[in-house]
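Taking it in order: structure first as structure tokens, then the write-up.
Note that one protein chain is taken out, while the other chains of the complex remain in position.
Letters A and B mark the chains as written, and numbering starts fresh at 1 in each.
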Amino acid sequence: MRATLKPGRWVWAAILLASFLLAGNRLALPRPRPDRLRFSHTFTTESERAILDAAVAEFERTHPGVTIEQMVSNSEVYNTVGWRLQFQGRNQPDIYFHWQGFKVEYCIENNWAMNLTPYLAPGFLETFIPSAIRKQNGGVYFLPQSVDISNLIWYNQDIFARLNLREPRSLEEWRRLCVAIRAAGVLPLAQGNRDLWPMGNLAAEFLGQNLGADPSGMLFRPGAAVQPEQLRGLSTLSFLLQNHCFDLPGALDAGAIGSLGDIDAKILFLSGKSAQHILGSWFLADIGDARSKGELKFPIGVFPVPAARGETDAMTAVSTGFLVNPRTQNPRAAIEFLELLLSKKFQSEFAGLGNLSVRRDAPEFTNDPLAKQMLQFLAAAPALVPPPDTGYRPEQAAAFYEMVGKLLTGKVDLKDAAAYWSNEKQNLARKGL
Amino acid sequence: MAKSAAWIALAMLFLFPMVWMTASSFKSSNVEIFSHPFSLPHGISLANYQKAVRQGNMGSYFINSLWVTGLSAAAVVCFGAWAGFALSKARFPLRKLWLALFFVGMILPVQSYLIPLTRLLENLGVHDSLWALILPYTAQNLPVAILLFVAFFAALPVELEEAARLDGVRTARFYFSILLPVARPAVATIVVITCLNTWNEFLMAMLFIVDPAMKTLPVGMIAFEQAHNTDYPALLAGLSLISVPTLLVYAIFNRQVIRGVIAGAVK
Partner (left out) sequence: MTRRGQILFFVPALALFVVFVLIPSTRTLLDSFYSYQGNKLHFAGFLYYRYAVTDPKFHQSLGNNLGYMLWTLLFEVVTGLALAVGLEKNTRFNHFLRVAFFSPAVLSMVVVGLVFGFLFKDGVGVFPGMLNESRALVTISVISGWASAGFFMVIFLAGLANIPEEILEAARLDGADAWQTFWQVKLPLLREVLYVALLICFTGAFKAFDLFWVLLPNQDHTSIVSTLLVKEVIKFDNKGYGSALAVILTVLVLFTVAIIIGAKSLWLKRIGKPA
């Protein structure tokens, strides 16, 4: 008995063959190639993407045969899990974005970053301000692109004008200002702390201002217990919470700060529903986007988080930049691309979006008043404190963030906060950390 | 009469989220969606859908999902039917042991083997390619398939095989030309179950594939949400796009899907 192939089977075979030819390349195993560089970053706004695309286009013009493939991730995901996951397997990025601090050190330790000094053009490193270049492990692994200020208070200038308010000079004045806004029936602050880092970073800045940069950093080291007096800086958060500065019936419910996402809070502010919004210097790119889409209906001003009388005016800031994977098959091309991206031409365009470049010639880059203001803040700040999620071990940072999150949703009182944090640190210690 | 009305109301409630999702995907801005949630859109524009497909790479994700689901289902049917056939014969050595093993494999949660699986896939060099999903998906859906095929083949009359042997048909030929066609209902069931499981799978797809060009639909949707997180209409358009195939397939193959569900559950 011979089994005959019916015509139906031929049709199936033809379809299968066609699909293999058309789309079968997706089944191929990944392999790193010298002519294709993968560039992983978190620039998601359209204006930033436009600049990057221009840089890539120019690079490909001057380097025929080499293409650059961009892998864009959301910065929240990248910061928590993406930056580690991308190094699994054979398809690792050749060039990738990162925040200086614990994570860069981790990358260097795990051999995901390479020493760039042999490949850099002579004199390239001198184009940056000296404090931005760090020698780690005897070489330079990290090329800085910018500094991000983590906490700035952005405000709706129309509302301020209407309520006759001016930019506060001290923390006490700012507290009074928030209460006044609330009394006038306007939501003082639209904040979304669902992912814990927005208010966590603000809390870290308060700590730094109250205690000083180094003492506050010690709190994040494993082992040391936390004393209640050390958390006095957080009293502002309790004050704002108790005076309902984070909620307003009709706009945002009390306690919603714990479940609102930071993106949604941003949208609330940009649609005019709140007087202020605390976010980092990168907010300027979102403002630019909203303005170009015609969705922004009011002028926006900004001032840094004011210090209380007698405290140091610390500022939470983190340097961001790029590293190169030692597994890349074309290190020379990778570094030449970075030199192009970090050159005056493209950095001045980034500066127009509020990016605070660390090049020596940065001050000439922009005419935007807000961007100029931020460069001045940076220059004037006597102390820089890293935000916990990039400066310290993730689990230590997480313990702090959770404590602040619970403080803001009323789960923990300020007087118990120190004990709570110490308890969490002890827990981590038992885990072997 | 009131009873029917109550049932219809309940059905409307069930269908509301999907209807809302599609209706809102035609609206033009966030403001319109949230200030008038229950109203019909002002105008039907396909702009959001275009955005979802072009910027969101929907086509690419769709093809990836097709490959992964297709190959996994084919492998599961193929290997599962072979093993199911072998195990259905009572003389198979250690038969009860194998069956118990597959039962345990069926109820094991994914997280039990997730972490070492990552390392294994890396060592095999398939990490970040579609094979990183095809191989585990096949392995995970094999237990259900095998158990179902065993039940099915055990119910077949023994005369069938004996008659074939008397005719001098060798085992392989017997398998392909006689057995498989007879097993078509079981095959259909297995295909349905496997496709449902793999098309919507999220956890492993998220962890094993990082390259944006290789992502499958569920992961692609999340990536789109994160990258364009203020563009709700486009996001809803994307979600509608990926739900439509599954809903359509369900509507057409209604009976097979139900049968697959029942069979999977009863085993």
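Please note the rule applied: a residue touches a chain if its C-beta (ideal position, glycine included) is under 8 Å from a C-beta of that chain, and two chains touch if they have at least 3 such contacts.
Quantities reported herein were computed from a predicted structural model and do not represent experimental measurements.
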Missing-partner contacts on chain B, residue numbers: 4, 7, 11, 14-15, 17-18, 20-21, 30, 34, 37-38, 75, 79-80, 82-83, 85-87, 89, 92, 98, 101-102, 104-105, 107-117, 119-120, 135-136, 138-140, 142-143, 146, 161, 171-172, 196, 199-200, 202-203, 207, 217-218, 221-222, 225, 232, 235-236, 239, 242-243, 246-247, 249-251, 254, 257-258, 261-262, 265-266
Hidden partner chain, residues of chain A it touches: 80-81, 84-85, 109-110, 194-196, 251-253, 255-256, 258-260, 264, 267-268, 394-395, 398, 402, 409, 427, 430-432
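One rule holds for everything that comes next: only the chains that are shown with their structure count from here on.
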Chain centre separation (chain A, chain B; CA means) in Å: 37
Sites on chain A touched by chain B in the complex: 1, 3, 23, 26-30, 44, 71-74, 76-77, 82, 85-86, 88-91, 263, 266-267, 271
Chain A-facing residues of chain B, complex: 30-31, 63-64, 67, 118, 121-122, 125-132, 167, 169, 173, 176-177, 207, 210-214, 223, 226-230
